[in-house]
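Okay, handing you the structure first.
A single protein chain has been omitted; all remaining protein chains appear in their positions.
Each chain gets a letter, A, B, C, D and E, in the order it is written, and its residues are counted from 1.
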Amino acid sequence: MSEISRFAVPKREDLPHDMAERIAQVEEKSGFVPNIFLTLAHRPDEWRAFFGYHDALMDKETPALRKADRELIVVATSAESHCLYCVVAHGAIARIRARNPRIADQVATDWRKAELDERQRAILEFAVRLSVEPWTVTPEQLDALRGHGLSDDDIWDVGSIVAFFAMSNRLVHLAGTMPNDEFYLMGRAPRGEAPRA
Amino acid sequence: MSEISRFAVPKREDLPHDMAERIAQVEEKSGFVPNIFLTLAHRPDEWRAFFGYHDALMDKETPALRKADRELIVVATSAESHCLYCVVAHGAIARIRARNPRIADQVATDWRKAELDERQRAILEFAVRLSVEPWTVTPEQLDALRGHGLSDDDIWDVGSIVAFFAMSNRLVHLAGTMPNDEFYLMGRAPRGEAPRA
Amino acid sequence: MSEISRFAVPKREDLPHDMAERIAQVEEKSGFVPNIFLTLAHRPDEWRAFFGYHDALMDKETPALRKADRELIVVATSAESHCLYCVVAHGAIARIRARNPRIADQVATDWRKAELDERQRAILEFAVRLSVEPWTVTPEQLDALRGHGLSDDDIWDVGSIVAFFAMSNRLVHLAGTMPNDEFYLMGRAPRGEAPRA
Amino acid sequence: MSEISRFAVPKREDLPHDMAERIAQVEEKSGFVPNIFLTLAHRPDEWRAFFGYHDALMDKETPALRKADRELIVVATSAESHCLYCVVAHGAIARIRARNPRIADQVATDWRKAELDERQRAILEFAVRLSVEPWTVTPEQLDALRGHGLSDDDIWDVGSIVAFFAMSNRLVHLAGTMPNDEFYLMGRAPRGEAPRA
Amino acid sequence: MSEISRFAVPKREDLPHDMAERIAQVEEKSGFVPNIFLTLAHRPDEWRAFFGYHDALMDKETPALRKADRELIVVATSAESHCLYCVVAHGAIARIRARNPRIADQVATDWRKAELDERQRAILEFAVRLSVEPWTVTPEQLDALRGHGLSDDDIWDVGSIVAFFAMSNRLVHLAGTMPNDEFYLMGRAPRGEAPRA
Partner (left out) sequence: MSEISRFAVPKREDLPHDMAERIAQVEEKSGFVPNIFLTLAHRPDEWRAFFGYHDALMDKETPALRKADRELIVVATSAESHCLYCVVAHGAIARIRARNPRIADQVATDWRKAELDERQRAILEFAVRLSVEPWTVTPEQLDALRGHGLSDDDIWDVGSIVAFFAMSNRLVHLAGTMPNDEFYLMGRAPRGEAPRA
């Protein structure tokens, strides 16, 4: 079985120009091409929608929802879905964004005991609930996040990141995509650099 | 609480042209604007990615994965997430596509006993598994779908529809979006017409 | 497989007089014989106990527990058991009793977001708990219902309806009984008439 | 809190004649009145339906479904619902019927390892499934019971006992009924006598 | 299958002296050798660690954590794991320690309704939580136990008994060990004597 997909993986030279270009940028920045870029590549329209959605949610930083927080939402909810690719790849980015080499392993196994502040813990509690039993989300829980300083835009982002990765987890399980070897060690030493994914 | 969202809902006259146009087309065809088009409208980039992804998966028909089958995947998996909007809206479309006024209620409550053929039952069994416990999906289960005549492209579509609506279900629960009243009765009489959603 | 049962279904002309008479009354009132009357008919003593129990609980109306409320308890708890017959048949009656064509679909999929008042929501919350994890019911939860105006007789009725349909759901799953086609559309148009079931 | 009920318990002298008579018979035979006879007594019609149904299913013996087997179905499924009254009261009767002082405790805690033959184990496996996740019951599982010598009437009885005690468990949890002290020790010594319940 | 183990069971005459002596003491006191002493005997080092750990936790009595309370923790948590040996053997000891012939059956089936005081109920609630979903234990829950008079040493004992029997339950399920017949009746009559186990 391929490490990338149980489905067709197109050759890079056959990809549409916009996709090839984005992939080349990621490779230049990270030093490798994260497998998910190739897993989805046999479907260009879906690929474009997927990464367009991703970037709209993840390449953003607000005072109450930092880039590191966004990555930790991915790690916590993907761990509940046992999504190896998502936990390892976004765990790497989370370590770098948070400048904390332990935080991803902690959040993946037991976010309740991780080195988080109260705001972060409230965000992850809400995120895991929306991911695992979304029908139990109430307006009062949104208010609780507001009490931790999140704006409505931040709360929308929290929920949308959860939702987007509920999709992503299932695509990865469908395809059987494995994490690139490079992700496992990233951000574990004092200095590192995050891939764009 | 608004029927449409717990978050900001922009006025239609303030929407970007491409979004306004698409919404006008839907309204003309269906006679109303499904709420989800407005729930997501405060975030144009996400709106475009969402509907681009949706259309790539749902506006398609192959011999082993008819439009009706695609809608039934949405109904079965959204019922597991208790997503009222998705069950009612896509249930309406499923009734019309399948020309069967009972099928959506059956699949929403107990797909195992619904009026389905063996191929459809195998699709829904796989879909519900991928939605609810995606980590248990195996290559052998993909082979089982091939045994029912699905191509690799069909299987990718099944899985991607499941994944896309895992996202959609959670966005709807986040926003608290209710189904439009019109959906409840659509497709229940001998003749009806489906909205584009 | 028969739509009515995996077990013997006696001919109507062979039924004991009291059963035949009751079935004829239902048929006259509703225009058809709900399948459950025939599913259980091969066991006259059980049939009599079943419908005697049913009528004692369902053909009753108090200020804090209307007939419509009783039907919604059936819909909410039967949905948790994926009981297609019960959801569709009692959903039909609930629509008629409540004069609301949307309420049954809402309660079946997500009673938390249905068009209910606070009293109704408290009743359904208690009912679903008693149905799904009855060992967690406490005297304090009974007090909470009293706080919504329910008498002890009303609370007994709520609990007994839950209990009776826990039985009914399992009998239907045992027999594989399907809902009559007539139920699906009942009560969806402005005017309708409920069957006695 | 009363040992009998959180709801009204009528005085025995105020009971309708048929109920008083049946209760007197039980008392004469067993030496005490099992609490369930009083828990339900405030509702004579329901009381009559309940015990009519009970007797139709439990006071019966066939070669492939003995009285002891019927009681063990009650014990196994009531244990899953944590129904103390049902486990203790029907455990007592099961010990007597099966002339085995260990069997009830075994079935209540782990029917898989209890001193049962293959037919009994198949019955309990089916019964627990119908009780806990009834929507997963299939015609093939009914065939498996036929393979152990059960007739269709026996299978109906198995399923109906499961269904009836799904109701009974929930009524007991609603009322908070405790087992009479006498049940705990019954059938544990070599010779004992079962109450009629 | 042996009643004692699916694995090798050494002869008593072949056991190391310290093990043989301890087993002889238990036999003298109880009148029989509880099977678990033989199940583990093929591994002397593990046997010694197991019973050393057991005695350190169970042969102790403090004002807020009596020997009977310790046995009831074993019964409640072992029932959640469907561990027949542990429920029956420690249920016997619990009846004797508590001088209550009903308490073990009550705690095994539904500790919420058992004849317990508030302190005992709080202990069992914590114990079951630590046994079934240990990741949800919080410092606030430890404080709640302190509020019932438990010292830190008592709380450690509660948690360690839960932990030790989480191990014990799984060893018993691995080996398929059945309870000795003697346990079933112990402590059910007014006077009895507990085995050392």
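Assume a contact is a pair of C-beta atoms (placed from the backbone, for glycine too) under 8 Å apart; a residue touches a chain by one contact, two chains touch by 3 or more.
The structure presented is a predicted model; accordingly, all values stated were derived computationally and were not measured.
Where the complex has a chain not shown, which of E:Arg22, E:Arg66 or E:His82 is the residue touching it?
Touches the omitted chain: E:His82.
Considering the entire assembly, which residues of subunit A contact the chain that has been omitted?
These residues of subunit A touch the chain that is not shown: 79, 82-84, 87-88, 91, 101-102, 105-106, 108-110, 112-114, 176, 178-179, 181, 184-185, 188-189.
Contacts of subunit E with the missing chain: which residues?
Touch with the absent chain occurs at residues 1, 6-8, 42-43, 45-46, 48-50, 52-53, 56-57, 81-83, 130-131, 134-135, 137, 139, 142, 152, 155-156, 159-160, 162-164, 166-171, 173-174, 176.
Heads up, the rule we're going with is that only the chains that are shown with their structure count from here on.
When you check subunit A against every other chain, which residues touch at least two of them?
135
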